[in-house]
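Every protein chain of the complex appears in place save one, which is left out.
Here is subunit A:
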Amino acid sequence: MSIKEWINTNESAKEMLERVLTERPFLLLPPLHRVPLRVGNVVEIVGPSPSAKTEILIQAAISCVLPKQWNGVHYGGLERLVMYIDLDCRFDILRLSQSLKLRIMETKRSSDQIDWSREEGLCKYKETKETIADFDEDLFLACMRRFLYVCCYNSFEFLSTLKTLHYQLQKESEAHGVAVHFLMIDSISAFYWIDRASTPLPLGFDKRKSLSLQTVAETVVQEIRKLLQMQPMLVLVTKATLFGDGSLTSNAKRTFRKWHSQDTSYLRTLQLDDQKYLHREYMPSVWQLFITHRILLRVSDEECANAESRSTPIYVSEWLLPSLSFVDKFMVKDAGISMVT
């Protein structure tokens, strides 16, 4: 290579940006949209039960399995596979299918309205209306097929799944023709107590490692790291706050607020305490060092009264890693997550 070739540019900045953006697209999912997430990131979603952690995973999965375009309607999805490892064994497929159907129908309806306003002539509108039902079913099934699921009842099964995940990934990628974009683990704290109680017995052999909390965490981190090297994915992991939090629980705060509704100064101190919400970290340090992002969720004390006079809980999300100073509020509706300003 001559010196002149070394100085000449390979590509312009515009070309590089085009290449990088198509290979590793950015994702903006509420309420994770404050921080740009790319493949290779490991995001930990922490929160007490219930705080919409699984709901965030479901909405992210829907955004991933939807195609970018289908029959002229723009859905804005990634059309890639999602691998969901359920350690809690509480996943309800009906929630995923209900939410996916609503999202498809809403997108179709809004795009049909645009089409109708453009074209004049009722006959054309009627035609599109009749063919809605057929298209939805095919699209729905194609999306559901891109969602891959396994549930593990103990640490053995979880480690077995991780060890054979590489082969499974290759098989599924070849079968579908698209790569996997998401690896979701719900939730990493499921076997914490069982692993902690299984104290490693001194087996008399120096090299022999037995299954304990430390070795399980090390193996999990090792396997996921290797997997990310071969197939870059975005890893979303949920974690429950097993030890609660140091401050007052939200139930107590709500009652205090009702009792002292006249005393505004007390309310102000409560709000200050809100922002100092901490959670106790219990996972081994090898896991804590592995994650690249962390977001904390909790139920807010305010409730939103909607039309049917039923109060919907409002959730609060706060980024801990990277540490952002403000919090976001969101609600969970049938069709998905919507932010509350």
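In this text, a residue touches a chain if its C-beta (ideal position, glycine included) is under 8 Å from a C-beta of that chain, and two chains touch if they have at least 3 such contacts; residues count from 1.
FYI, contacts and distances are computed from a predicted model.
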{"item": "Missing subunit (named according to UniProt) among the choices \"RecA family profile 1 domain-containing protein\", \"ER membrane protein complex subunit 1\", \"NADH dehydrogenase [ubiquinone] 1 alpha subcomplex subunit 1\" or \"Armadillo repeat-containing protein 8-like\"", "value": "\"RecA family profile 1 domain-containing protein\""}
{"item": "Among A:Lys68, A:Arg109 or A:Lys209, the residue in touch with the chain that has been omitted", "value": "A:Lys209"}
{"item": "Touch criterion as defined above, residue of A:Asp112, A:Glu157 or A:Glu281 at the omitted chain", "value": "A:Glu157"}
{"item": "Residue of A:Thr241, A:Ser300 or A:Ser317 touching the missing chain in the full complex", "value": "A:Thr241"}
{"item": "Residue of A:Phe147, A:Phe182 or A:Trp319 touching the missing chain in the full complex", "value": "A:Phe147"}
{"item": "Touch residues of subunit A, complete complex, unshown partner", "value": "48-50, 54, 65, 88-98, 141, 143-154, 156-161, 163-164, 167-168, 172, 187, 189-194, 196-198, 205-211, 215-216, 218-219, 222, 226, 240-244, 248-249, 251-252, 255-256, 303, 310-313, 332"}
